[in-house]
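The block that comes next holds chain A.
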Amino acid sequence: AENGSDGGSGDVATDVGVEGDTITLGVLTDLTGVFASIGKDMTNGNSLYWKTAKVCDKYTVKLDVQDTQYVPQQGVQLYSSMKSDVLAMQQTIGSPINAALAKDFVADKIVNFPSALGEVLTDIPGTAVLGPTYDVEMSNGLDYLFRQKMLKEGDTVGHIYFEGEYGETGLEGTRHVAKAKKLQVVEAQIKPTDQDMSAQVSQFKARGVDAIALTVAPPQLASVAAASQAQGLDVPIVSSAPVFAPGLLAGPTAPWLKSHLYVAAQTSTFEAHPDLYEQYTKAYPKEKSASAGVIFGYGMGEVMKQVLDAACEKGDLTRQGVLDAFNGLKKIDTGGLLVPIDGFTLGRSPSLYSFIYRPADVPGGATIVQDAFQGQFAEALAGS
Partner candidate 1 sequence: MTQFLSLLLNGVSLGAMYALIALGFVIIFKSSGVVNFAHGSFLLLGAYAVVRLSEPLGFWAGALAGVALTAAAAWLIERLVLARLRGSSDISLAVVTIGIDILLLTDLVRRIGSDILNVPHPWGGDVVRLGDVGISTNRALAIGMAALLIGGFFAAFKYSSWGVAMRAVAEDGDTAALMGIRQGRVSAIAWLVAGLLAAVAALFLVGSPTPGVSPAVYTVALGAIPAAVLGGLDSTGGALAGGLLIGVAEALAAGYQDQLLFLGRGFGAVVPYLVMIVVLLVRPSGLFGTREMTRV
Partner candidate 2 sequence: MIDRLEVDDVSVRFGAVAALSEVSFTVEPGTIHAVIGPNGAGKSTLFNVLSGVYRAAAGQVRFGEVRLDRMRPFQVAGAGVARTFQNIALSAHQTVAQNLMLGRHHLTRTGFLAGGLGLPREGRERRKHAARVAEIAEFLELGDVLTTPVGVLPYGVQKRVEAARALCAEPRLLLLDEPVAGMNADETRRMADTVRSIRAALDITIVLVEHDMGMVMALADRVTVLDFGRRIADGTPDEVQSDPDVIRAYLGAT
Partner candidate 3 sequence: MALTVDDLHVSYGGAVRALRGISLAVPDGAIAAVLGSNGAGKSTLLRAVSGALRSRGGRIDRGTVRLDDADLSRLDPAAIVRRGVAHVPEGRKIFGRLTVEENLRAGGLGNPSRAARAAARERVHELFPILAQRRTQRGGLLSGGEQQMLAIGRALMAGPRLLLLDEPSLGLAPKVIGQIGEVITEINRQGTSVLLIEQNATMALRVASEAFVLDVGTVSLSGSADELSRNDDVKRLYLGVRPESTEERPVLSRWSE
């Protein structure tokens, strides 16, 4: 079904995924599986962005959204059925699915935005991690604690992390900082389905940790807070972005979180972008708590637009053209939605920056305490 004919008008070359004034982008997300909550928010963010934005002031973008349920087989199947219709992938959720599709993406010259900041993803040509990888992010979070004198050389840090790419990349960040600052690290690996962190917190308490680092998900954060409170472990908690969800502020651990949690993130907050918040709540009145996933999804749209605009300006909206434009992109600014992104080099973290925010009773549930900054360990961790 592939053909090289010119689908559009004017002197812009096109091949797959452009019909007249419409560009089709693929979204392989998780709407009903284990990562449904984040998948839904990001997809909403994507859709919200492309509702108004146009490429080259001309092309409207249509999203072909398919639900993989976070099952690789489904992802592969669904990609095979959409690949002859899409120009690029606006979103692909999950390291396993990205890994499974990497070969096809390369062969099909696809520009792809994964939903996560895993380190391995930076090794796939055309695939763009939009922010610092999780290790860099965690090191920035710890750096912040040092700056605020909540942590000092020789201290002990307890790190709870998910098995898998996300958690383990985050742990690498902590280990790196530990080496540089002679920290002791108490590591605890868990599964996403583990909900009760009492045992891990007991262990931390016994080892006298001075701070807790988390690369897990919101339920585990809530449990860590509850258990810390129960066992009287009064130390700061630093986490990467996916750990926090504004819904937590409705729960019994809200006070503890507000006084103990620091989130290092690649996205800004709704508080800093009130118009986006308004736009979102108007478009999706039924979604109760808007997470940072929405901002990230919106930011992904913005970066994609910059890629497509660049390609369009060169008069080449073919897949190859888009890929070239993508590779040429440097110093990406998303108007403060996302941290500054340097560009995409294979094997290197695309950004060294993080925001630090804390839970608060504001729209979106978070307030920025430190604007995007580059921590002292970031460069060393970023890779080649």
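Methods note: contacts are C-beta pairs under 8 Å (C-beta built on N, C-alpha and C of every residue); 3 or more make two chains touch, one makes a residue touch a chain; residues count from 1.
On how the list was made: all candidates are chains of the complex that A comes from, given by their letters.
Since this is a predicted model, take the numbers as computed values, not measurements.
For chain A, the touching candidate in this complex is 1, chosen from 1, 2 or 3.
Contacts from chain A toward candidate 1 in the complex involve residues 32, 34, 36-38, 40-41, 163, 186-203, 205-206, 218-223, 226-227, 229-232, 245, 247-248, 250-253, 256, 288-289.
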